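This is the structure I have questions about; it appears just below.
Heads up, one of the protein chains got dropped from this complex, but the rest are sitting where they should.
Our next item is chain A:
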């Protein structure tokens, strides 16, 4: 837990530090565990319920680790207009990569679009998505 302590020390004295802390914890550990929530609550003088309430409110935070690579496929209106729903079958036809919905990557004129980590992908069709999924 020394690195969690490091994150907490780094954000000490900041205004409204909870979200930046949670982002850093998730980046380092892949998720925000119950132990981490307890430690964060104690440091920020919050109740565990308050921290859990924040973690569970935001789609980005996970409370359990995800072992598989994650691909976030945009399912918002502009990507729907460009045919993303037809790609959902391709995504669901495999289980090696976890495919999650995301609502808008701001690539709305060149969709369907996807995000893997910090890497963006556009103009997906079933062939490109299949290749992308296989490469992860």
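In this section, contacts are C-beta pairs under 8 Å (C-beta built on N, C-alpha and C of every residue); 3 or more make two chains touch, one makes a residue touch a chain; residues count from 1.
FYI, contacts and distances are computed from a predicted model.
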Task: Protein that the absent chain corresponds to, by UniProt name, given "ABC-2 type transport system permease protein", "Acetolactate synthase-1/3 small subunit", "Hydrogenase-4 component E" or "Formate dehydrogenase" - done: "Formate dehydrogenase"
TODO: Sort through A:7, A:79 or A:99 and give me the one touching the missing partner chain.
DONE: A:79
- [ ] Give the residue, chosen from A:8, A:71, A:105 or A:129, that touches the chain omitted from the document.
- [x] A:105
Task: Interface residues of chain A (partner: the chain not displayed) - done: 15-20, 22-23, 44, 53-54, 57-61, 76-82, 102-111, 113, 115, 118, 120-123
